[in-house]
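Quick one: this structure, given as C-alpha cells, is what I'll be asking you about.
A single protein chain has been omitted; all remaining protein chains appear in their positions.
In order of appearance the chains are A, B and C, and numbering begins at 1 in each one.
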Amino acid sequence: MKLMYFAWVRQRIGTASETVDAPAEAATVEDLVAWLKTRGPGYAEAFRDTRAIRFAVNQEYVEPTHPVAAGDEIAFFPPVTGG
Amino acid sequence: MKLMYFAWVRQRIGTASETVDAPAEAATVEDLVAWLKTRGPGYAEAFRDTRAIRFAVNQEYVEPTHPVAAGDEIAFFPPVTGG
Amino acid sequence: MAVRVQEADFDIGRELADLTAGNHAIGGLGVFVGLVRDIAGGEAVSAMSLEHYPSMTERQLAEIEAEALARWPLEASLIIHRVGDLMPGDNIVLVACASAHRQAALDATAFLIDWLKTKAPFWKREETPEGARWVDARESDDAAAARWSK
Partner (left out) sequence: MAVRVQEADFDIGRELADLTAGNHAIGGLGVFVGLVRDIAGGEAVSAMSLEHYPSMTERQLAEIEAEALARWPLEASLIIHRVGDLMPGDNIVLVACASAHRQAALDATAFLIDWLKTKAPFWKREETPEGARWVDARESDDAAAARWSK
C-alpha cells in the first residue's frame, strides 16, 4: 500500500510518501496507525493525537475503522485549511 | 414645489418634471395626488391605482400621509426594478 | 467606499484590483455582477433601458452602503450601477465588499444587492417582440430584502 503524509504529519515523519507492506493485522486505518507508531519516533510524534488527523483511502475521507488493503493509497493529514 | 415622475408614471403624464403651485389644501402627498388627478386624463390614468406608486419627498421614501410644502421635491414612481 | 452611476460599461477586473490594491488586511472579497438576460418572464428580450432618479439614487445608495458598513467590518466596498441602453449580456450592476473574513464579505455583498433591488430608484424597460414593457417589481426581491430587517 502507498502511504501519503501532508503538512505537519509529513514534517514529523520526514517523508511525503512511501510504499509499505503492512502486517496482516493492520486491517483498518487505526490498526495501520498503531503499526506505524512502532516504526520510529517521528511516526510516534506524528500520530500521538489521532483526533488531530484526518484519513483518506483512495482519495476519499474515511473513519479510522475503515478497512485498508494492499494496493490502497492511504493519506494522513491535519484538518484542511485551504480556501 | 417641484414634481418628478419616473418610468410609466412619467410616460402616462407625459412629462419628466414640472414646478407647480399646489393649492393650500394639498397638505400631504395623498392630497397632492388628488389634486393632480384633476389636471388631465394623463394624470388621472397615472394615479388611477396609487397602491402601485411609491412616493419620495426630498429624495426619501415617504408614506402617502407625509406632509408636503412649497420648496419640496416630490417624486412619483412605480416600485423600483434596478440591480 | 464608493458608489457610481454611469452609462459606460465597467471593467470588473480593474475595479476589483483597485478596490483591494495595497490593503493586505483583506482576506475575502465578495462580488455580485448583474447582467442583462435575453429572456424574461418567458419572453425574448432584445434590449433594455434603465432610467433612474439621480439625486435620490445617490442618497439611497450612500445610505445602503453606510448601513452595510455599520453591520459588517468591511475594508472596502463598491457599487457601480449602469443606466441608459443595454443589450443582452451587458453588465448592469457591480457590488463588491472586501473584509478580513469571508463571511462578512459575502453577507455584505448579498445585503447590498438585496437592498439595491428594493430601494434604489432604478427602473428597467425591456424591448420584446410584443413591444416595450416596464419590468414589474418582484415579490421575491422584497422577501430577500426583508431577511436583513431584524
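By definition in this document, contacts are C-beta pairs under 8 Å (C-beta built on N, C-alpha and C of every residue); 3 or more make two chains touch, one makes a residue touch a chain.
The model shown is predicted, which means the values in this text are computed figures rather than measured ones.
Colleague: What are the shown chains that the omitted chain is in contact with?
Modeller: When the entire complex is considered, the left-out chain reaches A, C.
Colleague: Looking at C:Val31, C:Ala62 or C:Ala137, which makes contact with the chain not pictured?
Modeller: Within the whole complex, the residue contacting the unshown chain is C:Val31.
Colleague: One chain is left out of this view; which of C:Gly22, C:Gly42 or C:Gly131 touches it in the full complex?
Modeller: Residue touching the chain left out of view: C:Gly22.
Colleague: Which parts of chain A are in contact with the chain that was left out?
Modeller: Per the touch rule, chain A residues meeting the hidden chain are 4, 6-8, 56, 59-61, 73, 75, 77-83.
Colleague: Please identify, in ascending order, the residues of chain C that touch the omitted chain?
Modeller: Residue positions of chain C that touch the missing chain: 11-14, 16-17, 20, 22-39, 88-89, 100, 102-103, 105-106, 109-110, 113, 140, 144.
One rule holds for everything that comes next: only the chains that are shown with their structure count from here on.
Colleague: What's the distance between the Cα centroids of chain B and chain C, rounded to whole Å?
Modeller: Chain B and chain C have C-alpha centres separated by 26 Å.
Colleague: When the C-alpha atoms of chain A and chain C are each averaged to a single point, how far apart are the two points in Å?
Modeller: Their C-alpha centroids are separated by 48 Å.
Colleague: Going through chain C residue by residue, note those that touch at least 2 other chains and give them in order.
Modeller: Within chain C, no residue touches at least two other chains.
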